[in-house]
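Missing here is one protein chain; the remaining ones are kept as they sit in the complex.
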Amino acid sequence: MWGRGGPAFPHTPTLLKGFIMDQERRVLLAHGGGGHLSRELIEREILPRFSNEILNALPDTAALTVPGTHILFTTDSFVVQPLFFPGGCIGDLAVHGTVNDLAVSGGRPLFLTLALILEEGLPWSTLRQVLEAVRRATTACGVSVVTGDTKVVRRGQCDGLYLNVSGLGMAWPGFQLSARSIRPGDAVLVSGTLGNHGMAVLVAREKLFLETALVSDSAPVHRLVEAMLPWTAEVRFMRDPTRGGASPPCCTRPPWAAVLPLRSRPCPWTPAAAAVAEMLGISLLHSPCEGRIMAVVAPEVTQAVLAAWRALPEGQGACRIGQAIAPVGRVSLHTTLGGHTLIDRPQGEMLPRIC
Amino acid sequence: MCVTGPGTIDAALTLAERGAILVTFGDMIRVPGSRLSLAEGRAQGADIRVCYSPLEALALAQEQPEREVVFLAIGFETTAAPIIGMLDRAVREGVGNLSLLTALKGVPPALAALIQDPECAIDAFLCPGHVSAIIGANAYQFLAKTHHIPCVVAGFEALDILHGIRSLLVQHIEGQARVENPYARVVRANGNPRVQALIRHYLHPEDVEWRGLGVIPGSGLALRPAFQDFDAAHRFGLQVTPGRVHPKCLCGDVLKGKIMPSRCSLFGRGCHPDHPVGPCMVSTEGACAAHYKYVSTEGATE
Partner (left out) sequence: MCLAIPMRVVAVHADGGGLAEVDGVKRLVTLTLVETPQVGDYVIIHAGFAIKKLDEDEARERLALFRQMAQAWTTSREGAE
């Protein structure tokens, strides 16, 4: 430890006022150095949690046998702040994010990679909590972590910890997903309320000022996708409304047109999320979800899909939010007064506004 | 905040370059300055924080007494209220490391200037509800009485606006000119006297430049000399210039309703919502951004 016998500071570091060292075990730069400590971190913290035949050999590259031939592959990085928020943390978020990307592409998620970028000084307990959340989420999703990586960066070079999770899955037979296949009359469905995750995280960040019971919707959606397997031919298009919220699925290429009544019943958002959004001048349609699906399906299977979704805990709030009106065009909101508002992607960051 | 000049952004960036923490509302972060926007400055290392309440700037100043904290004070009377509320507290608590870079503006002088412009040919005003909550519906009496222009104070629900427009049309057809206040649930005839007193105590009117509209006499709200220690420009000996606007940006004419945004030669060609050249392209409510969104996708023309 510095201070004891170390070199004296040439001047008093006034900027460190109020800085107190504690006894807490922390991540050190050496934990990423590839030596003893790295090995220890992997053997004590990673392997016991994610142990499986492939990972136990600690491969830099995993050799996998994948049932079927049509493979889906995705990657996603997670840098959420704060690391812990009501309803989840960066650990389960990372698993859900990657699993959901595979699922909404019509896939069954199988294998994940787990890359950790840790900040020097990160409390060990935080690392453990996050890894535990990863473990719980992978178990719940039926996926295994098969390879990974750990790097430690100097204090100040990252915000505690970042995760990168790549995912490999098998395509379910039958899905032909493309916005191109959307036809007039198709139904637009969502599996639950929109925007809760983004608003919950924002509130957690501004916790000094705001207090709500709002929780993130972070959850896997692969079971919701499996629930649609009887109707693969009738499912035209699916997305998980993550970054940018429901707007990117509405503004995808090729473009498709639909109208979403602004005040549809049952309302696809919670009053608290809507209130926070209004207070901060942010559109709820731009606020991310991490456990929802937006799907466009043939009208005749609407009720069947909704019933199948609602039978699952993660699909309780499923509802039809609109209708496709033309193969090409724009998705717009129908206002109470009969006006149309085009749904657009957000510009820049999600920031509180005053005008 | 379409009417904040690029010079204000430049000054804010200069202060950040000199080591101040700059606190701003999220609205300002993408507005272009002469060279950079605040977002671009932040990416180069300027310490710029986005707040929701001005009190966050005060808290920051108290937490970090060794740093200078500058609050970018923009807005109309509505926003002047919380900013002055914060300043009042800072003054009373004797906070010595907080100052305001002010570009606050008053609405009535701007309305008075607009009706003098024959090209605008204004028939009536739908008056802003939350500004009126502060200044009161009576603040528009001079427009109705002296200039015979109907004024209706409207709220922000769609039906508030429709109802407001209807009232204006009725007055116009009847050849009347009075101030009506269907937003009485929030707006009183005399506004919020407590805030008015605070504003008068700390601020005085001055002639300022509005982006695109030129200098409007008495339309700025600047700190009184007695509080110049809290005036960032004074405190750091900074000359706030009008700044440099892109010579082809026609935001002023767009704001005044003289031209459709698509008449600007930069519209969609160099000026996009993702790369705004002028402030009207910044937020979705900006005239150019709205025109871009609806016209460029629906194929409509002027």
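When the chains are written out, they are named A and B in that same order, and each has its own residue count from 1.
Everything below uses one rule, namely that contacts are C-beta pairs under 8 Å (C-beta built on N, C-alpha and C of every residue); 3 or more make two chains touch, one makes a residue touch a chain.
Note that this is a predicted model, so its numbers are computed, not measured.
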Option touching the unshown chain, where B:A113, B:I134, B:L203 or B:A232 are the choices: B:I134
Candidates B:F76, B:Y140, B:F230 or B:F267 - the one touching the absent chain: B:F76
Hidden partner chain, touching residue among A:L41, A:V152 or A:L214: A:L214
Hidden-chain contact residue, picked from the options A:L131, A:V276 or A:L333: A:V276
Chain B residues touching the omitted chain (full complex): 25, 52-55, 75-76, 78-79, 81-83, 85, 88-89, 128-131, 133-134, 155, 157, 159-160, 163, 182, 184-187, 192, 194-195, 198, 285
For chain A, residues in touch with the removed chain: 203, 208-214, 271-272, 274-276, 278-279, 281, 336-338, 353-355
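One rule holds for everything that comes next: only the chains that are shown with their structure count from here on.
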Interchain centroid distance [CA atoms averaged], chain A/chain B, Å: 37
In the complex with chain A, residue positions of chain B that touch it: 1, 25-27, 29-30, 39, 50-53, 66, 75, 79, 158-159, 162, 273-274, 283-284, 293-294, 297-298
Interface residues, chain A side, partner chain B - complex: 14-15, 17, 206, 209, 280-281, 330, 335-337, 339, 342, 344, 347-349, 351-355
